[in-house]
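Quick one: the structure is below, questions incoming.
Note that one protein chain of the assembly has been removed; the remaining protein chains are unaltered in position.
Right after this comes chain A.
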Amino acid sequence: MNNVFVYCEIENTTVAEVSQELLTKGRKLANQLGVELHAIVAGTGIKGKVEDQILPYGVDKLFAFDAEGLFPYTSAPHTDILVNLFKEEKPQICLMGATVIGRDLGPRVSSSLTSGLTADCTQLEIGDFDDKKSGTHYDNLLYQIRPAFGGNIVATIVNPEHRPQMATVRSGVMQKAVYEGEAKHEVVYMDVAKYVPEADYVVKVIDRHVEAAKHNLKGAPIVVAGGYGVGSKEGFDMLFQLAKELHGEVGASRAAVDAGWVDHDRQIGQTGVTVHPKVYIACGISGQIQHIAGMQDSGIIISVNNDPEAPINKIADYVINGTVEEVVPKLIKYYKQNSK
């Protein structure tokens, strides 16, 4: 009862990195609350293949559901696994990835249990809450912290009365680390039919193509990111050239993605990828909070902007006052000249 749960997402028999990141965070929260960390995994033919990818992150107990029809993921069976298990286990917190799966599953589970769910959190903390209207004091709630409303503010959300407190978190926001402390590492193989009625297998996946990521933006040591100030798709060609020279990757702000200059999977920020590179070169990016949330932990931040008042300049180590068009070719030129 009252433990911290993490739903582990899989592709065949590979556990998603975001799930391992959340297990790491979940372990810390469980330690703070003095409770156990439990994990859930559901798939087909996973027994003996996924446990080693889950238990090392400090899991006390893993609930494994292995049956035909649980992979590829469809909404209803996975929803009923969580809903029925939670009715027995009564967790206080449930975390899942803000992935296509997590964002399909989380709301359905939260609606079924009438518990609150906060999407795309960038921080999770434990703290107290005083409800001024009812005068009630609550200890040890989960603070679900996220930029809101176009990134103009950061909101701290709590669910005082309803359990579990649910949150989704994007890949890369938390950092994964194998747990050094002690954990029970118990695995329970569940009777799936007890949790999932036959009627749940109603949506059939008839065709599926998953490609390995075309780039490694999340793990790139150097990121060259472009915003609205890049001005065009052709402008981005220049950024790709700079990134190639530096052995880095190209990222983008939401404005540049929305303008259609660069693929959606390169978007950096709260609703995109979170990166932690050694060097982050922001080209023509003003620096909305949504974007900053996805790159603020970068080592060295270089901002190229012709607006000296751009918010991103405040967190930059180097501010270059100039247009992208003017500055980026010079960066390429002088890097080439001096690096050899």
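Here is the rule we go by: a contact is a pair of C-beta atoms (placed from the backbone, for glycine too) under 8 Å apart; a residue touches a chain by one contact, two chains touch by 3 or more; residues count from 1.
Rule of thumb we're sticking to: contacts and distances are computed from a predicted model.
Of "Maltose/maltodextrin transport system permease protein", "Anti-sigma-E factor RseA", "Protein FixA" or "Extracellular solute-binding protein", only "Protein FixA" is the UniProt protein name of the chain excluded from the display. Remark: the omitted chain is touched by one listed residue; of A:56, A:69 or A:311 this is A:311. Of the candidate positions A:137, A:194 or A:330, contact with the hidden chain is made by A:330. Only one of the listed residues, A:222, A:275 or A:295, touches the absent chain: A:222. Residue positions on chain A in contact with the hidden chain: 72, 74-76, 79, 99-101, 103-108, 110-112, 114-120, 129, 131, 143-144, 147-150, 152-162, 202-213, 222, 246-247, 255, 258, 264, 270-271, 278-279, 289, 292, 299-302, 308, 311, 313-323, 326-327, 330-331, 334-335, 337-339, in rising order.
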